[in-house]
Each structure stands twice: as structure tokens, then as C-alpha cells.
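Shown next, in C-alpha cells, is the structure this report addresses.
Every protein chain except one is present and positioned as in the full complex.
A and B label the chains in the order they appear, each numbered from 1.
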Amino acid sequence: MNYLHLVITGLTGLLLFLGSVDMPNTGDPTSAPAVHVSPRYIEDSLEETAVPNMVTAVLADYRGFDTLGEAAVVFTGAMAVLLILRTKREEP
Amino acid sequence: MKEMATSTIVRVVCRRLVPFVQIFGLYVIMHGHSSPGGGFQGGVILASSFMLLVLCDGLEAVQQKFSVALVSVATSAGVLLYAGVGILCLLLGANYLDYSVLPGAEPRSLGMLVIEVGVGITVTGALVSIFSDLLSFE
Partner (left out) sequence: MLEFIIGHFNNATYIMLMMVGFYAMTGKTNLVKKLVGMNIFQWSIILFVVSLSAKRAATIPIVLGSHSPGGPAHLDASNYVNPLPHVLMLTAIVVGVATTGVALALLLRIYKRYGTLEEDELLKRIRSSG
């Protein structure tokens, strides 16, 4: 049991919680994330894209560039594992 | 896990379950439009079906059917499909990844379907590639 690390962890948790008391209540429909950008996505996604799933419409159509970068990240992860782990077999 | 599994239950159950898991993975990719799902989720389910096959049959037997080169090609082909749809939109006169110029009755829905399939293929190939690399390292 590492007591110094426990104390540091407890202090960090306390500071984080004190920093989060000013956030709006959970489930508040008038909080800032629910009022600024998302009403436009919710109300206009079905008529503009004809796709009922709003999450897929935002992911693949309105924010399609981020998903392209995302696919590149997955590809890069697989290539990094390949570079680290595959070694050239010595010719017998 | 490199050779065939020795327990009878593992061999029988995994072999029977793999087609159902694959059909479910393809269903989740294709129905990303009207139910929760999409490219990433369906790609992971499809990759887990290949891992189940490795669990029951051994890595050598699976690599004879799905070779290392095929998996690498699949990983790259998905990203190429995604970027290719964007370039096709560019060639048809609109901005990059602007689906409204594609042919069809609902062009944005068609563009979304093609890129979700591309993302699904990439995620499947990447996860199977990572898994087989981690397994065959000695």
C-alpha cells in the first residue's frame, strides 16, 4: 500500500470534485450543451439527409472529415504494431 | 492458441457460433441508418468472429484461408474507399465529401452507406492484424 500515492490521489479527486460543482445539473434541458449546436442537428437531420439515426448522420455527413481522420488513426495503429512486432526471418 | 483447441466443448461451440456472429456483424454495419450501429461497431463484431475462429482452429489454419497479405490489403482498402468517395464528389463538381452531387434519389444516404462500409472493412482488418501480430510473436 503506497500511502503517498493514496494521499495524492485523494487530493486530486477532491480538487476535481470541487471544480465540478459549478457545472449544470445532469439532465437539465436548458444547460449550455443542449441549447447551442445540437437543436440544429436534431431538427434538420431527417429532412436533409433522409437518415433516421441522428448519431450516424452527424458522424458520417456533418462531421465526415473527423471520421476520415479516425479511420486513418485505426490504420496507423495497425501499421505501428506491424512495425514493432514483425521481424525479418533470417534466410536459412 | 496457436494450435487447435484441445477441449471438445470449445471446438464444437465456437465452430457453430462463427457464422451467426458474422451475420450479426454485417447486419450492424448495414443497418447503421435506422438502428444503433454503424461502421465501427459492426467492424469490431466482425473482427471478433475471426478471433473466435482462431481460438478453436489455431492460427496456422486460419492464416491459410485469410492470409496476412489479404488482411493488410483489407485494412488499406477501407481507407481508400472512404477517400475515393470524397474524390468522386470532387470530380462531380462539388466540395470534397459533399454527398449531394452523387446519383440516386437520396444521395446523402448513399454516400453515408458507402463510407460506413469502408470504415467497417478498415476496422475489421486492423483488429485482426493487431491480434495475429500479437499472437505470432515469440
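The criterion applied here is as follows: a contact is a pair of C-beta atoms (placed from the backbone, for glycine too) under 8 Å apart; a residue touches a chain by one contact, two chains touch by 3 or more.
Note that this is a predicted model, so its numbers are computed, not measured.
Student: Given the contact rule set out at the top, which of the displayed chains would the hidden chain touch in the full complex?
Tutor: A, B
Student: Hey, which chain B residues sit against the chain that's not shown?
Tutor: Where chain B meets the chain not shown: residues 34-36, 38, 40, 123, 126-127, 130, 133-134, 137.
Student: Just checking the interface: what residues of chain A touch the absent partner chain?
Tutor: 2, 5-6, 8-10, 12-13, 16-17, 20-21, 23-29, 33-34, 37-39, 41-43, 46, 52-55, 58-59, 63, 66-67, 70, 73-74, 76-78, 80-81, 84-85
Definition applied: only the chains that are shown with their structure count from here on.
Student: Mind checking the centre-to-centre distance between chain A and chain B? Centres are C-alpha means, answer in whole Å.
Tutor: 21
Student: What residues of chain A sit close enough to touch chain B in their complex?
Tutor: It comes out as residues 48-53, 55-57, 59-61, 64-65, 67-68, 70-72, 74-75, 77-78, 81-82, 85-86.
Student: Quick check on the complex: what are the chain B residues that touch chain A?
Tutor: 32-39, 72, 75-76, 78-79, 82-83, 86, 97, 99, 106, 108-109, 111-112, 115-116, 118-119, 122-123, 125-127, 129-130, 133-134, 137
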